Every structure is written in structure tokens, then in C-alpha cells.
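With one protein chain removed, the remaining protein chains of the complex are shown where they sit.
This part shows chain A:
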């Protein structure tokens, strides 16, 4: 399988690693700025018709990382204790090991040190007395040569007409919070990524998703946020790496009292994966 890979070479820190729903929200906002709300509706329709984006994952030079499929957590590869622990704890695998994991073959977990989460002090100064008030802000910083990328799968014209212009604008606007401090700015680069996946009816999702039926293997998290000064209700997503069977996921349309409806992206980004032969699993 070949996908378009959109590299975001960071020019500064990010508040967090954006997931697919954040990326889609940022892309839709950029499309609204460059064109209009009708273009956003067309974009949403294109995604309802089959286009997909993944969450953002790290890369370092030529190594691209993907989320570890949950299916491998059920397999005993018989490693030494330390190694087994590292594999169990790994969040990301490089593409080659990700492909092995899809086939339930023994794989290695990389020793990753491509980004670091740090807490940075900030100061507010009283304009008259210069009295200072200290507070802290968490940020994700990447090492040199490292950054983020996400995948796109779908029609070329949707990519050319919406994704590419939106990503160009977002590079100079920022993704995520505190963009006016330079957070989330990046230099975009458009490339491709091949993933060699087995034939299977089960699929691992590379995006956080809102499933339409019970997933096969899943890990959940709750996520809310803000949209145009309105708080979005917290929703339950399945994490990247979860396994589904024939589930496209769904958009959630919210009426937040704005002049338009807010679309929460919850589509799956499916890549076929094998499942261990265990009773009750299939």
C-alpha cells in the first residue's frame, strides 16, 4: 500500500503531537480561511466518500515511525524479560518492524529519542511594577533531523485542491495551541510512504477513531477541546493501533451554537493486519 506522506519539519515546539481529529480540524479551518465554508463542506464530503488522514507520527531522518498494533500484545515472542518489557512499552515502531508486527512476526522496538516533553517557565510582568508571576507550559521539542508526518489516502484532486494548500498555510499559522508564540509552525514537504501489509479482513487504524461498531482490539481515551471559543464535549475515541473489522469510523457533527456545524473527525485509517488465533477473538 502506498500513501502520501505529509512531512511537517518543525520550526519550534508543539503543545502536543496532533492526532487525526486535530489535524482535520486544522486543515478544515485553513480551507475556510483560503476559500469558504462551502469548500469545507466539499472537503467533509470527500472524506465521507473515502479520503482519509492518519494521526501525526514522528520521523527521524529517513526513519518513519508508526503506532504499534495492539494485536502483537497478545503474542508471546518469548523474548528475554528486559526486551519483552521494552517491546510491550513501545508506542511506535519503524516501518519495517511495523510490517513484521502486522504479520505477527518477531520484531524489534526502536530506542527512540526523537522528541522530548519539557515544562518551560513563563513569566507575566505587571506593566507598572514589573511584579512577576511565574507559570509553566508543557511543550514537545524535536531533535535536529526529526519532525512529524501524517499520511493521506484518497483522490489526488482532493489532495491538490484542499490538503496541499491547507498544509502550506498551516506551516505559517501553526497547528495546536499557542501558535502566536511560534508553537506548531513547520516547513511542509510532500512525499510518499509504502507499507507492505498482509491480506486480512482485520485492520489496524492509524488514526484515532470513533468506531461505528465494537472494535476487535482497542484502547480508548477521552478528548474534548475548543472550537471557535466553544468548548467541545469530551468524546470517546479508540487510539491509533487499535484493530477493527470493516469499520470506516464516523464523523460526529456538533451544533455548538455557531453559524456552522462542527465536524469531529473520527474515521479509521485502515491497514490490514493478522490476528493471533485465539478463542473468542475472531
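Please note the rule applied: contacts are C-beta pairs under 8 Å (C-beta built on N, C-alpha and C of every residue); 3 or more make two chains touch, one makes a residue touch a chain; residues count from 1.
Operating definition for what follows: contacts and distances are computed from a predicted model.
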item	value
Name under which UniProt lists the unshown chain, selected from "Tetrahydromethanopterin S-methyltransferase subunit D", "Fe-S cluster assembly protein SufD", "CRISPR system Cms endoribonuclease Csm3" or "Aspartate carbamoyltransferase regulatory chain"	"CRISPR system Cms endoribonuclease Csm3"
Absent-chain contact - pick from A:147, A:174, A:241 or A:270	A:174
Which of A:122, A:194 or A:234 contacts the chain that the document leaves out	A:122
Residue touching the undisplayed chain, where the options are A:24, A:142 or A:159	A:142
Residues from chain A at the interface with the omitted partner, ascending	11-13, 33-35, 116, 118-129, 131-133, 135-137, 141-144, 164-165, 168-169, 172-174, 178-183, 185, 229
